[in-house]
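Here the complex is missing a single protein chain, while all its other protein chains stay put.
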Amino acid sequence: MRETPLSTCERAAVLAAISRGVRLDNRGFLEVRDINLSFGKEYGSCTVTLGETRVLAQVTCEVVEPRPSRPNEGKLSISVRLSPMAAPHFESGRGNELMDELQMILDRNIKESRCLDLEALCIMAEESVWQLRVDVTVLNHAGNLGDACNLAAVAALRHFHRPDVSVEEDGRVTIHTFEESEPIATYMKKVPVCLTYAFFIIDENIHMLMDPSEKEERVMSGKLVVGLNPHGEITSLIFPGRVLLSKKDIMNCIKSAFKKAKFSAEMIQNLVDEDIVKRKSSVKVDGFAKNLISDTVYASHMVKKTIDKGQNFKFQVPRESDEENGSLNDEMDEDINDEESGDDNSDAKPNKSDILWRIQSIRQASTKDDDATHSMETDGESEEEEKKPKLTAQDLI
Amino acid sequence: MSQHLCEIGYLSRSDGSSLYCIGGTVVLASVNGPGDVKASNRHYNRTQLDVCYSPSTGQSMIGERALESVISKTIEQAIIVHLHPRTAINVTLQEMQSDGLALSTSINAACLALLDAGVQMKSTFSAVTCCIASSGAIILEPTEAEIKESSAVVTFVFDGLEYNVLSAYQDGSLDSDTFNLCLIKCQLAAKDITAIFRKTIEDKHKFDKS
C-alpha cells in the first residue's frame, strides 16, 4: 500500500511549532519519549516501546562450525524486519532504504563494536561455537526506529541465557536443557547506545531535536545518528548530509549524547538485571501476556499525565498568534473529556467471567506504571534545553 | 480452557490490530486495508488478501508458510471479498511468544483485528485446539509440553453463526469417535471465544461513543 501523504498544513504545523520552541507532543526539544521494556517468557525476548514506537527483539542460539579465519570465536548475526505491521507502506519480504539503514546501525553498534565477548561463545576451537541470532521486528513505526531497534537488540542480548553444554572425549557436544543445568548468561562488555538528533532549518535558523516522532522525521531537514557507549567510545556516526553543521555543533551533539548514553545504558542494565533476578526467584513467569500496554491505553495515559503535571500546562506561544493558541487548547480539552468518560466506563464494568479482561489489567498496569515508566529526562537536561534550545545560523559561522 | 487475554487497538499505525493470548502463546495481529494494490495482484471482482505470518524465533520456513496458507484460506472465506474489488487487505501476524498454540491464537487474533479494522465479514470465526493425552483424555488448549506428550492434536475453526466447521487441521492418529468428541468439545469452547470477541468489541464501542 502507498504511504499516506503528509499534507502541507501538517508539515507547516510541525515547522511552526518548532520555530516557536514547542513540539506537537508537548515534549522539550531534548526530551526523549517514555521508554518501556518488557520481557517474554523465554530468555532473550524483549519488546521495547519508545512512545508509540514498538520493537520486538528475539535472540536464539545454535551450535555451528566457526569461521576458518576466526576458529575460536562465536558468531553473531542481526536481522531487521519491517513488515506491513509497522506501517502500511512497508512490504513484507522486501527490503527498503530504511531497513538497510537500520541494519547498518545495528551491525555497526552491536556487531562491529565487539561489545559482546565472542570468545566466550566458543565451545571447541575449530569444531563448534555458538551462533547467536538476533531477530529485530518493528511492530509499530512512530519515528526514531534506530534508537528503538538498538535498545531492543541490546536488551534482548543482555537478557539472553544460552543452555549449558558438555563436550565428550570424541568431540560430541551435548546440549543440556535448562532443567538439567543452569543456563549461562551472555557477557556484554560495553552497552552500546544509539541516539538520533533531527535538524530543522527554519528561516535560516537550525533547530535541533532529540528522538524525532514519525511526523517530525518526515519534515526534518537532516539528522545525525550517533552510536556510542558510556565508556567514551563512538561506535558509529551516520550523518547523511542534507544539512550543514559546524564542527562545534557536532561536538556539542556528541557531548550531550555521552551524558544521555550513560543514563540509558544504566537503565537497560538495571531493567534487565531486575527481570532476571525476578525470574530466578519466582517459579512462574508471565511473559508478554500481562505486561504489554497497547497504544490506545498509552495515548490516554499520556493525556492523563499531562493533566497530572498540573493545570499550569500552557503552550509557550508568542502573544500575536492567539487564534492558533486557542484552537490548540480546544483540541486538548476534547481529548481530556474523552479520557474521563472512558475511564468511567471501564470502572463500571464488573468482571465476572473466568476470562480476565485485558483492558482492565492493562489499565491497572498503566496507572502503576506512572512511576515505573522510565523517562530519560533529567533536570540538568531541561536546564540545558532552556538555555540553548536551538542552534542558530550565527553559531555556524 | 486456558486463560484468554485480548486487546484491540494495539498499534497506532495499523487500521486494526489486536493482541491475543491463549495460555503462554501471544500473537499480535495487524490489519491494513482495503487499500490499493499493485497491478499484478489486482482482481477485477474481489479484494486481494495478503496474509503474512512470522514465527517468534528464526526465519519463516516451509512449515510457517503452510500455516500461513491455512490462516489465509480461513480468513478469505469469512471476509466478504466481493465488496471492494481492485483493493487489497493486508493481515500481518507476529507470534510474540510461543507455547504450542500458534495456529489457533493467530486465527483468533486475526479475527479480532479484522473486527477492529471494521472489515465486513460474513461471520466471525474462532479457533480452538485440543490434544489427546496418552491417557486418552482430551485436553483443551494444551501447552507445548502437553502437545509433545500427546498422541494427536486437532485444531478446528468454527464460524460465529452456526458453529459449523470452517477449517480443520489434525496431526497424529486417533479414532473417529474420539475425533467427534473433540469436535463437540471444541465447538462449545468456540462459543465462549465468540463471547469474548463480542465483549471486547462492545467495550471498544462504548469507549468510542462517549
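Chains here go by letter, A and B, matching the order in which they are written, and residues are numbered from 1 within each.
To be clear about the criterion, a contact is a pair of C-beta atoms (placed from the backbone, for glycine too) under 8 Å apart; a residue touches a chain by one contact, two chains touch by 3 or more.
Basically, contacts and distances are computed from a predicted model.
J.: Report the protein name recorded by UniProt for the chain absent from the figure; options are "CHCH domain-containing protein", "GCS light chain", "NEDD8-conjugating enzyme UBC12" or "Ribosomal RNA-processing protein 43".
T.: Per the UniProt record, that chain is "Ribosomal RNA-processing protein 43".
J.: From the list B:D36, B:E149 or B:D171, pick the residue that touches the absent chain.
T.: B:D171
J.: Given the contact definition stated above, which residue among A:M104, A:M124 or A:I175 touches the chain not shown here?
T.: In the complete complex, the chain left out is touched by residue A:I175.
J.: Just the residue numbers, please: which parts of chain B touch the chain that's not shown?
T.: Residues in contact with the chain left out: 62-63, 65-66, 69-70, 72-77, 152, 154, 159, 162, 164-176, 179-180, 183-184.
J.: By the contact definition given up top, give the residues of chain A that touch the hidden chain.
T.: Those residues of chain A that touch the unshown chain are 63, 170, 172-173, 175.
One rule holds for everything that comes next: only the chains that are shown with their structure count from here on.
J.: Taking the mean of the CA coordinates per chain, how far is chain A from chain B in Å?
T.: 29
J.: Quick one: which bits of chain A touch chain B in the complex? Just the residue numbers, please.
T.: Spelled out, the residues of chain A in touch with chain B are 1-2, 40-42, 45, 47, 52, 54, 56, 58, 60, 81, 83-88, 92-93, 133, 135, 137, 139-142, 214, 287-290, 292, 294-296, 299, 338, 341-342, 344-346, 349, 354-359, 361-362.
J.: Within the complex, which stretch of chain B touches chain A?
T.: On the chain B side, the touching residues are 1, 3-15, 17, 19, 21, 24, 26, 28, 30, 32-33, 35-37, 50, 52, 54, 56-58, 88, 90, 92, 94, 96-97, 99, 192, 196, 199-200, 203, 206-207, 210.
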